[in-house]
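Every protein chain but one is kept in place in this view of the complex.
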Amino acid sequence: MLKIGLLGAGRIGQVHAVNIVAHPQSELVAVSDKFDDAAQNLARVHGAVVRTSEEIIADPAIDAVLIATSTDTHADLMEAATAAGKAVLCEKPVDLDLKRAVDCLARCKPHGKPVMVGFNRRFDPNFNSLKSAFDKGEIGKGELLSITSFDPAPPPVSYVKVSGGIFRDMAIHDFDMACWIYGELPEKVTAIGSSIVDPEIGKAGDFDTAITTLEFSGGRMAVIKNSRRAAYGYDQRIEFLGSDGLLAAHNVLENTVEIITRAGATKAKPEHFFLERYAKAYQIEWNSFIEGVEGDTELPVTLQDGINALIVAEAAALSAREGRTVDVAKEIPA
Amino acid sequence: MLKIGLLGAGRIGQVHAVNIVAHPQSELVAVSDKFDDAAQNLARVHGAVVRTSEEIIADPAIDAVLIATSTDTHADLMEAATAAGKAVLCEKPVDLDLKRAVDCLARCKPHGKPVMVGFNRRFDPNFNSLKSAFDKGEIGKGELLSITSFDPAPPPVSYVKVSGGIFRDMAIHDFDMACWIYGELPEKVTAIGSSIVDPEIGKAGDFDTAITTLEFSGGRMAVIKNSRRAAYGYDQRIEFLGSDGLLAAHNVLENTVEIITRAGATKAKPEHFFLERYAKAYQIEWNSFIEGVEGDTELPVTLQDGINALIVAEAAALSAREGRTVDVAKEIPA
Amino acid sequence: MLKIGLLGAGRIGQVHAVNIVAHPQSELVAVSDKFDDAAQNLARVHGAVVRTSEEIIADPAIDAVLIATSTDTHADLMEAATAAGKAVLCEKPVDLDLKRAVDCLARCKPHGKPVMVGFNRRFDPNFNSLKSAFDKGEIGKGELLSITSFDPAPPPVSYVKVSGGIFRDMAIHDFDMACWIYGELPEKVTAIGSSIVDPEIGKAGDFDTAITTLEFSGGRMAVIKNSRRAAYGYDQRIEFLGSDGLLAAHNVLENTVEIITRAGATKAKPEHFFLERYAKAYQIEWNSFIEGVEGDTELPVTLQDGINALIVAEAAALSAREGRTVDVAKEIPA
Partner (left out) sequence: MLKIGLLGAGRIGQVHAVNIVAHPQSELVAVSDKFDDAAQNLARVHGAVVRTSEEIIADPAIDAVLIATSTDTHADLMEAATAAGKAVLCEKPVDLDLKRAVDCLARCKPHGKPVMVGFNRRFDPNFNSLKSAFDKGEIGKGELLSITSFDPAPPPVSYVKVSGGIFRDMAIHDFDMACWIYGELPEKVTAIGSSIVDPEIGKAGDFDTAITTLEFSGGRMAVIKNSRRAAYGYDQRIEFLGSDGLLAAHNVLENTVEIITRAGATKAKPEHFFLERYAKAYQIEWNSFIEGVEGDTELPVTLQDGINALIVAEAAALSAREGRTVDVAKEIPA
C-alpha cells in the first residue's frame, strides 16, 4: 500500500483524489493547497490531513506525491520530491519554459525516482485501442495522422494571458498524442492560428483556433486542428491513414438514444468536457502509475515525453508567428 | 432485344417504363391503361404506342408483358399472356384470393413461359447483401429474423377497403422476404393487430399496426412489425440473429450530412417512400427478369413464391382474428 | 448515514457492495452468505463483518438490507426484514411462484417499510433517457414498443432447470421495461418459443429463444425478442414507434474505435454482459434507493412492479405452451 501526498486540491486534484482512494494499493494521507479551504474540504471527504507541500515532501512515511498545483510550481516540486526520494505523478505541462523543463529533467534524473507526466489522453480506452490496433499493424505503415481537439468554450482572457498560449496550453496534449503514436519527435512543424472565436484572445497575443502540421521521418505526417470553442461540447477524435486502411477513434456520446422524426435522426452530442470524457482515463492513468511504481517498471509517460511535447509547442508557436516551417532539430535546441 | 408491352401506366408502371427503356436488351413498344390519358402520356414520353391489353397480348411481335394493372386483373392477364406465349413480370400480389392465385398457377404452368412476381425488395442491394452474407454462412445457422416495415402514412380508407387488408396488401412483401431468406414456408403463424393510427381503418375491418410471428422448421423464427405510419418516412430494416452473430440491413438515408449543435447530432431521415428507397431495386428487378428470359434460366421469383406469401398472409389474418396460432399446413390448404 | 446489511456475497452481491461503500450516505456493516468463504472475502475487502442473515435482520442498528441471495429465499427474507423494520432492496424476481410473490406483498405491506425490487435496467442512462424523451412527448402517442434482449451465452442446463424458465428468469426484465414504459399491465400476451440454441434446454422443458407480443389498452403493442445466445455479446436495445416518430436506445459498445480496410468498416461489439453494460445502472439504482429511503419518498420500483412482471411471465409461459393468446385479467389471477 503506497501512502500518497496530494499537492493541489483544485478541480483536477479532486479527480485524482477519488482515484487514489479507490485504488486498493494507494492511500491518500495528506493534502496541500495554497487555499486552505480547498485543502480542508478535500482532506475531510477522504479522511486525510492537511499539511504544507514542504511538510508532505519532507515526510519519509509518504511514498509518492501527485502534483496538481499551478504550472509555475511543477518543476520546483518535482525536483524537491525526487530529491526527497518520492515517486512523482505531475500534471502537464512540466513548465511553460522549455529550458526550465530541460533543467528539471537534469535535476530529477540523478535521484533515480520514477516520474510520470499526466498526459491523461494516452489512457483513454478509445485512443489506447487505436494505438494498440496501429501497433498491431491493422493499417500497415502509418502515413497521415489527424487529430481533432476542440474545447467546448474558451477560457477567460485572464487565464489565456498566463496560459503560455494555445500551443503550450491546449495543443500540447495533441502534440504528445502525435509523438506517442509515431514514436518520435517530428522533424518539421508548421502552424497557422487566428483569434476568430474571441478577438480579446487575439489582443492578448494568443490564438483561439489553430492548425498545426507535423512532418515526421520518412515522409509521415500529422495534422492537428484546435479550437477553443465547439458549441456542442468536447470534440476529441483521431484518424490515422495507413498503407492498408484507416483507424478512427470517434467521440464518446452522452448516451445511445436516437430520436427520429420529420426533422431528422438526432443522437446525443459528445460528452461535455474533459472531466466527463476522460473520467475513465484518469482512473487508468493512476492505476498505471501505481503499477509502474509498485512493479519497479518503466512508467508509460516520462519527463522526457513532457519535454518533447513542449518542443513541438515551441516550434508551432514560432511557425505561426513567422509564417514558415520550423526545423525542429536546428531551431529548437532542447 | 425483347419487345415489351406494358399493361398499366400508373405510378408503378411509370417506374418500370423507365427501366424497360434504359435496358440495352429491352424495348418498350406498347402501353395500355384503363385511363387513356395515362397511357397516352407514358407512351409519348418513351416513344411507344397505346393499345388495349388484349391487343398487346395478341400481338406475336411482343415478347413479354409487364403487368402493373390493378390487383383484380393480375391473374386473368397472366393466364392470357402465358397462353399467348409471352414471358410475364407481374406486380404483387398475384390475387387477393388464395384459391384464385393457385388456379392461376395451374393455368399458367402448362404454357411453359417464364412468369415472375414483382417482389421488388428481393432486389434491394442492401437486403440482397444481407441474404448473400447469410447464405455464405457469415452468421452460422439462422435463428431469429426480424423485419421492420413501416409506411410513411396510411392510405385513404377507400383504398384500405379494397386492399385485402394489411396482411395481404402490405405485410405480404415482408412474408415473402422471410420465406425467401429462410427458403421455406413457415409452419405456424401468429399475429396481432390494432387500428391505433386511424380508427377509421379499424371500422373498415382492417388493422394499421400489426406484429406477426412465424415459426419455421427446426425452431427457427421470424417476427414482422408493420405500421401504416412512421412520421419520419419509410422504415425498412432487417435484422437476423444466427448462431455466430447478427446481420442487419439498415435504412437508406436521404443524405450523409450530420449537424452537431447544443441540441444533439442530427442526421437525415430515411428515404421517404418506396419510389425513392427501391428505385435501384426496381432497376435490378428488371435486369434480372431480362437476364432470366434471355438466358432461359429460372427466374428469381416464381408464381409459387407469390402464392406462398399469400398463404402466410391468409394465416396471419386468421390468427389475428381468432387470437391463436395457425398451423399453416393444416389450416391453409393451398 | 444508513447502515446496510448485505445478504448474499455472490457475483451480484459484490457489485452492490462496491456501490454501498462508495455512496456517501451508506455504510456496509455486515455481510452474510451460505458460503462462508464468499462472505469472508467480501467483508474483508470492504471492512465489514460476517454474520448470518438472521443476525443481520435482527440487529436494530442496521437500517436496511440488500437481498442478493438465491431466488427461493427472496420472499422469506423480505418478510423478515420488513417485519424487523428494515428498508429493503431485493434482487429480481420476487419469487418464481406468482402466488408466493403476491403473499409476500400482503405480508410486507403492513410494516410500512420501503421495499424496492432490483430491476436495474430502469436505471440504465440510455433506457432512462428513452423513457424521459417519451414522457416529454418527443414521439407523440406510443404505439409499438420493441425490445431486443439477448444474452451472450446460455447458462448451464443445471441452472435452466431451477431458473423458472426463460420468461420468469430472463424476459422478466423486459416485461418490466414494457410495463414501466407504457405505465400499465398488458391486456393480452402471446408468446412462441423454441430451443434452437441448445436442444438440452428443450429437454429440460424450457426455451432458449422466444418472441412475446403484448397488447396494451387502446391498441398499443410491444414485442420482446429473447435469445440466450448472441455470439457478439449482450444485445440490449429498445425501439419505440409513436405517432410522431421513433425513439431508439442502441447498444453500448466496448469503445469508439473504427478500422476501415478493404474488408469493410469495423467497430467494437457491444459490452459483453450485464456487469459491464449495467455497471452504471447498478450504481444509479443504489443512489435511487438511498435517496428514496432517506427522503421518505416513494421508491422508483415497488414490490407490485415485481409482481406485475411475474404476471406477464406467467401469461407468456402459458401462451407459448398452448399456442394461443392469453387474456391477462381473466386467466392470470394475481
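Lettered A, B and C in written order, each chain numbered from 1.
The rule is simple: a contact is a pair of C-beta atoms (placed from the backbone, for glycine too) under 8 Å apart; a residue touches a chain by one contact, two chains touch by 3 or more.
Computed from a predicted structure; not experimentally measured.
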Identify the visible chains that the left-out chain touches across the whole complex. A, B, C
Which of these, B:S53, B:T82 or B:N126, touches the one chain of the complex that we don't see? B:N126
Tell me which of B:M1, B:A106, B:V157 or B:V257 is the one touching the absent chain. B:V257
Residue among A:V197, A:L275, A:L318 or A:A334 that touches the chain left out of view: A:V197
Could you list which residues of subunit A touch the chain missing from the display? 140-141, 143-144, 146, 148, 150, 188, 190, 192, 194-197, 202, 209, 211, 213, 215, 218-221, 223, 225, 227, 229-232, 235, 239, 241, 243-246, 323-325
Quickly run down the residues of subunit C that touch the omitted chain. 231-232, 253, 260-270
Please give every residue of subunit B in contact with the chain that is not shown. 22, 24, 125-126, 129-130, 133, 138-139, 244-252, 255-262, 268
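The rule we apply is simple: only the chains that are shown with their structure count from here on.
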Taking all protein C-alpha atoms shown, work out their mean, then name the chain whose own C-alpha mean is nearest to it. C
Taking each chain's centre as the mean position of its Cα atoms, how many Å separate subunit B from subunit C? 41
Residues of subunit C whose C-beta touches two or more other chains: 244-246
